[in-house]
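Here the complex is missing one protein chain, while the rest keep their positions.
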Amino acid sequence: MHTKDINENIAWAKINEDVLRSMENPRVGYWVAVAACILMVSCAVLAEIYQYQVGMGPSNLNWPHMWDLYIATFVFWIGMSHSGTLLSAILHIIGADWRKPIYRFAEAMTTFSLLTAGLFPIIHLGRVWNMYWVLPYVSDRGIWPNFRSPLIWDAFAITTYLTSSAMFLFIGMIPDLAICRDNARGWRQKLYTVLSLGWQGDDRQWRHFRRIYLLMACFLIPLAVSVHSIVSADFAMSIMPGWHITSFPPYFVAGALYSGCAAIITLFIILRYFFRFEEYMTIPILEKTCKLTFAIAMVWSYLTLVEFASVWYGHDMASKEALIARFTGAYAPFFWVMLFCGIVAPFGLAFERMRRHLPTMFVLSLILNVGMWLERWMIVTPTLESSYYPFAFDTMWPGIVQWAIVFGSFGWFGLLFLIFVKVFPSVSMYEVKEMVFHRRHYHSEEQAVKFHRRATDRQLTDQPGTEGA
Amino acid sequence: MSLKNVLENWSDYRKTHEQGGHHEYEHMWTLAIDLNKCTGCNACSVACYAENNLATVGKEKLHKGQGMHWLRMERYWDEPQMGGDDAEYHERGASFLPMMCQHCNAATCEPVCPVAATYHTPDGLNAQVYNRCIGSRYCSNNCPYRLRYFNFYSYYDTSWPEPLNQQLNPDISVRDKGVMEKCTFCVQRIRTGKDQAASEGRELRDGDVVTACAQSCPTQAIVFGDMLDEESEAAKLWAKQQVELGPYEQKKDKEGSELRGYRVLEALNTDPCVMYLDRVREA
Amino acid sequence: MRRYYVMGLFSNFEEAFSTISDIRHHAVPGVSVDDVTLKSPIEHPEIEEILGDRGSPLPKFALFGAIFGMIFGFLFLASAQATFLVQPAGGKAVITLPSNIVLSYEMLILFAVLSTIVGFVINARLFTRRHPLYSEKVSLDQVGVLLELDEKSVEPMKELFKKHKVLEIREEVAE
Partner (left out) sequence: MSGNDINRRNFLKFMGLGGVGAATLTGCDMPTTVTIEEGKEKVVSYLAPEEYVIPGIGNWFASTCQQCPSGCGVHGRVREGRVLKLEGNPETLNGNGLCMMGQASLQTHYNPDRITQPMARKGGSLVPVSWDEAWKLLQENAGKVDAGRSAWFTGTVSGHQAVLLKALNKAWGSQDHYVYEAINNAVGEAVNEAVLGEAVPAYHLNKAKAILSFGADFLGTWVSPVHFAKQYAEFRTGDRGILMQVEPKMSLTGANADMWVAARPGTEGVVALGIANVLISKHQVSGSVLPQAALDVIAQYDVNKVTEVSGVSGDQLVRMANYLRGNSPSLVLSGESAHNHENGYQNAMAAMMLNILLGNVGKTIDGSNKLAVEELQAKTGSSAALLKFAEAVDAGKYDVVFFKGTNPLFTAPVAMDLAGKLAKVPFKVSLSMFLDDTTMQADLVLPLSSPYEEWNTSVAPYQPVEAAISMSQPLMNPLSSETRSFGDLLLGMLKHHGVDGYDFPSYYAYLQDAMDKLPASIKGSAVDFWADSVQKGYVKATAEGGSLTTKLGDLSQKAVDVGGDFPMHLVPSSNQTMWDGRNANLPWMQEQPDQISKVFWDSWAEIHPKTAAKLGVHEGDYIRIKSDQGSIDVKVYIYKGVHVDAVAVPMGRGHKEYGRYAKGNGVNPLSILSEVIEPTSGELATHGTRVSITKTGEHEELPRLGGSETQVGRRLVSTVSAEVFRRTEGA
């Protein structure tokens, strides 16, 4: 069965109308969702206040389990943030134009995941009130942070990534903000007037816009890879068996893209359903996303197995024991569930019937993300359970405080996202128009020929740009 | 923060531990622990509690692994594959291992601290700066010996009810919640010893500084001393056992290959400053 | 002589592009294609061919930012480390290359991105007032061809627009 990614003959006015409509008049369901998210966030806030006052004890962290869910969830959210980069930057560079209707919310996801992830290293500090000490500010005592620490690398990388991805999101949104400006009234108009930075669709603006968008996409890809490599360095740079693994950087990057893609599927389906975006977020696009997810899932599965195999084949007993402990130790049930969710479940994506069935895909995408969250937990914890020092072997189960904060982080993300969809266009209007425009031209032979004739010297196909497959 | 400084001293700043490092050490404090003499009596551990204001956290928290035993006396039973046997009883008794911070010269805990709260002093100590610590706990995670302990709670009110708090050693602080702590080689005693020597106008001598654990050990199994002072008992013990600071594989000569001196998990190249001498059993 | 702004709005993009093409080929004497500003709801890379290669210096900004970020990053880190001698050694050198490479890399990207954004803001003339002839329709589905003309060229230009099935022509005296 083949259908088009998008109806090329859709009226541009309808595009504006549909998207702008989605930003207005929140319904009851929206407020219920907001309330639920606020409730979740308040759980986390209460837990954090308690932890702030009492100490890290009630979270059940202990010797040797100095890290647990906080760091695992941190890695999870950082991973989630890679979706936007993948969909937006990579697909932009390779010219896959089907990204256009869905990249906006993916990029928003990137930014909000980072805003969520960034909280965790702060929450997990024993002395939160001194967190600014990790910043490289000039102190009159000549004290700097320790640039050797992967945690400082994290701080640098996350700052860079957050800045860049937020800018990428914002710049990509400027033409749309101008549309909003032109159609809004009241406070919204004021807001969009400021945010659209005086965009008026000049050819000059478009020209530079195209360049900056491309350049930022180029920077964002290596940046995203470096960010998750650095996050993996928190583990890989340590000396601990089960953490000190050479293949961790690509493994983490693959895992990040994986969970990001899965989350895109989830949000895709939610947005499509609630905002009636059936004409933009079409089944063929979902299918493409699913295929992409499946490919990444297979990469991840391969890297997982490679990690096991290389540890198994090596002769480092401590690492080998750490590996065996994952399969058989106290956390083994979670490990097996992780393997199922991460390796077996994605095969559901391989079947067209399932790919086209939204409820199935919704559940499946959630399963994949549960698997990816478990993966992070299963990286952090089993190593702490058993490492070099037998006297310090210990099994620990996270306390209510940790669970509350992890739970709340989903609410926090949800809240940010809910605010986003009502304030900003969650589908890129101008790019959908581009997509429609180019497809109409290139898919109709007559138009294309006519167009080419009008072009002067060079072959237009050589032009870098948004025209695509 | 000057570029000139960087350029002029470039090669100096690029020296790693293997090349002697940038710092000149004034002392290199070490321990030599003879497991042939150690009886596992725990006196050292309690002495450490007394000297270093270690919190007693109580049954629940200690059971949860939130205790503060800077010096822990480990007890291991022989394994069949390690020369033990499958006999009905532990005929060769137990192996005891008093484990305190190993003050590694290439400490894995140091580079991972985001705020440089743990560093190497010119005395060769792996120091923990409580004031600077923000509690990321990475150091403890990256310590292969698991010798760093975290203040999961503020223990001051619960651990030292009046008048127990009067016993607290005023020479060192009581750590508050959110701070990592660990054995300091009784740095306050080192300070006192140095001050004493300085006021007497002389160099520090072997024996001027003794850690609490070494002092209380009934069998004198723990010997504390300065490796840079060749006349110190500890340095002599290291030399006698042909154990050197620096290499991760000791170059023992043919006769020395039977010597008992070793450092725990030496192959990880952490270069610990604590030498152990193996347990001895008749058969 | 008074100068006028004239803008023609087209719904058919092809016609708009033909208009510009005609201007390029001096359909209206005294009006050059350099006077043309195209206002469009979407990006038209192909228009560059018609408008002439106007170029963009943004890659230079990016390159500058990248080089600056890398050098500044490394020197900043190295000199900070060199004054901060109590930093934890862990057996490693005072100025450690692996960590500095990682961090310089991040600084490279950060500064490149920031520099590119600054370049964009400057070159795209953002933060300026909208043109008086700006029409909301160019953010919807129409293309505007805007010219700044001498009085004498206004009428011929309108004629040209009409030839290309213009929907609406706006004009205003330039200040």
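For clarity, chains are labelled A, B and C in written order, and residue numbers in each chain start from 1.
Just so we're on the same page, a contact is a pair of C-beta atoms (placed from the backbone, for glycine too) under 8 Å apart; a residue touches a chain by one contact, two chains touch by 3 or more.
Just so it is clear, the model here is predicted, and its values are computed rather than measured.
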- Message: Just to confirm, in the complete assembly, which displayed chains does the hidden chain contact?
- Response: A, B
- Task: Consider the whole complex, including the chain that is not shown, and state which of B:Asp12, B:Glu26 or B:Glu79 touches that chain.
- Result: B:Glu79
- Note on the structure: Touching the hidden chain, out of A:Tyr388, A:Phe424 or A:Phe437, is A:Tyr388
- Query: Of B:Pro122, B:Pro218 or B:Pro247, which sits in contact with the chain we cannot see?
  - Reply: B:Pro218
- Task: Provide the residue numbers of chain A that touch the chain removed from this figure.
- Result: 317-318, 321, 386, 388-394
- Note on the structure: chain B positions in touch with the non-displayed chain are 35-37, 39-43, 45-47, 49-51, 56-59, 62-63, 67, 69, 72-79, 81-83, 87-97, 159, 161-164, 166-170, 173-174, 192, 212, 215-221, 255, 258-260, 262, 264-265, 276, 278-283
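To be clear about the criterion, only the chains that are shown with their structure count from here on.
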- Query: So how do the chains connect up here, line, ring, star, complete, or something else (other)?
  - Reply: complete
- Message: Could you work out how far the Cα centre of chain A sits from that of chain B, in whole Å?
- Response: 44
- Task: Find the geometric centre of each of chain B and chain C from their Cα atoms only, then give the gap between the two centres in Å, rounded to an integer.
- Result: 62
- Two or more other chains are touched by the chain C residues 80-81, 83-84, 87-88, 90, 92, 96
- Query: chain A: which residues touch two or more other chains?
  - Reply: 142-144, 146, 148, 152
- Note on the structure: chain A residues touching chain C in their complex are 11-13, 16, 136, 142-144, 146-148, 152-153, 156-157, 159-160, 163-164, 167, 171, 175, 178-179, 182-183, 197-212, 215-216, 219, 222-223, 226, 230, 233, 430-431, 433-434, 437, 450-451, 454-458, 460, 463-467
- Task: Spell out the part of chain B that touches chain A in their complex, as residue ranges.
- Result: 1, 61, 64-67, 72, 74, 76, 97, 99, 108, 110-116, 132-138, 140-142, 144-146, 149-154, 177-180, 265, 268, 270
- Residues of chain B defined as touching chain C within the complex: 1-3, 5-6, 9-10, 12-18, 21-23, 104-113, 116, 118-120, 269-271
